[in-house]
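Only one protein chain is missing from this complex, and each of the others stays in its spot.
Chain naming follows the written order as A and B, and within any one chain the residues start at number 1.
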């Protein structure tokens, strides 16, 4: 068996499990397409029929996440039928197997699986086993990968900064446990960001070998100095102890982004956050809601990116594959 | 900042949070439009495309209420995309803020929020903060307001009685804790109902100053005498004790509407109930299912009213507002 690839035999995107190893061109093609789906606030959102007849199965372990809603709207706005399913694929390993669940849905003509699962490897495992006309899109996998988030982050930077090569981008907070940071690292290195920084207390830094192209900074202040882009990460309470930080108040004092600290960055710096935010813990409200924040635009871009990815994998499928006669 | 208004600068309905202060004309315009959406039972329900491209976000704290279904069908039948979300906005005040949740959905191009929340003020708070092209519709707010219920009640009376000015309307039961009763009071006073009565045991009467235009009656029998419309309210078990009524059996004996008691009302009186009914507690089955009952028609009218409200706020938005170029 060939090693797993998310590209088909023609080199076209079939699954989206990770941004690792993507070329600049592959990323930019997706971003270009996504940009065509952007509308001004209050305009009727972009609609199409390119997914008419296609069924998208959203398999999420929780009922109403923002990512689920974003994928659901992206699919519906392109004319797909959407099936929302709350099942935990990983736990299904006991009992009905993951594959039984997936094959059952595939037999109902679910052609795209959007999967969020806490267990590493589930997305790839499903992708390795589905029929040739079926695609799997990760909607967040353990601490490892959140590829549509990485793409929407890149799209947001492109919108506000026009490019990547001259930028200093700082990713700040619990980098160690963050799938958002990993996908960001992958997409930013593909796009050859000028200087990529990871900024975290020691205990929340990734292991030594990981993210070799990023510069490491151990204080917020040093890490965001002269940055063009400051991407703050969500911190979970249980991680603070790990970093010997007694409480949220203390975390905010050391690692929370305030208006005052933001002055260390470039004057026209943008501030990003994947959401949901812990206000006054990793980010002050004055920053989240301030003029540097592009956090809402990230959400808007998320729908556009997911439309682009959905349309791309279906277009590629129609290129490589026609049903047997 | 201007005081909150659910009308836009041109005086057109933008949000629907309350019926308080609505004029007769404003109410009748909505009822007229709703009537155009009524079909005979078994006919294909009214359909349209006036909400095509619009996304309606249903934010309900419980999974499957009748009001949620009614709004969902109203939106879908006008061509909208519907996102069902089970989140409690009020509790989100801790953690992610209400506004973060709402702004996130707004950034995904959710243009109409339909909100049911147990905490007073959430609907207005959201309405005060959304973008100019976004509308908020209350689907029930604490004990305070249930405006689409009030409208459907008015529509039902209009259908069966042809008008309001000559009518005696009795609202019976736990008026004190009822958002249905408050919205009914508001819409019936706007429509200048001939005589409006609230009928309840002392402990379930609203405070002295409230509902000043209603006559108060302390027995079911006196309250429904010669009434043209008898609107029964749902009683919750925990409220009986408050009224010194030992149990459901006793409540029924004193406050339950039976066929026998209904003879006190006008011979052609109609009986209404917002549902879900406690049969043999506040209403006898012989009445609920009897010839005077218009309870099912209320449900049908609910969908029509919600279609009318949705279409109205989107029409008004298109009148006042075009996306920036």
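Convention: a residue touches a chain if its C-beta (ideal position, glycine included) is under 8 Å from a C-beta of that chain, and two chains touch if they have at least 3 such contacts.
Just so we're clear, the structure is a prediction, and the values are computed from it rather than from any experiment.
Novice: Out of B:42, B:162 or B:209, which touches the unshown chain?
Specialist: Of these options, the touching residue for the absent chain is B:42.
Novice: Which residue, B:55, B:149 or B:297, contacts the hidden chain when the whole complex is considered?
Specialist: B:297
Novice: Taking the full complex into account, find the residue in A:24, A:104 or A:222 that is in contact with the omitted chain.
Specialist: A:104
Novice: Over the whole complex, note the residues of chain B touching the chain we left out.
Specialist: Residues 39-45, 47, 63-64, 66, 69-70, 72-73, 76-77, 275-279, 296-300, 302-303 of chain B touch the chain that is not shown.
Novice: By the contact criterion defined above, which parts of chain A meet the unshown chain? Give residue numbers in ascending order.
Specialist: On the chain A side, contact with the omitted chain comes from 52-55, 81, 83, 85-87, 95-97, 100-101, 103-109, 111, 131-134, 321, 323-325.
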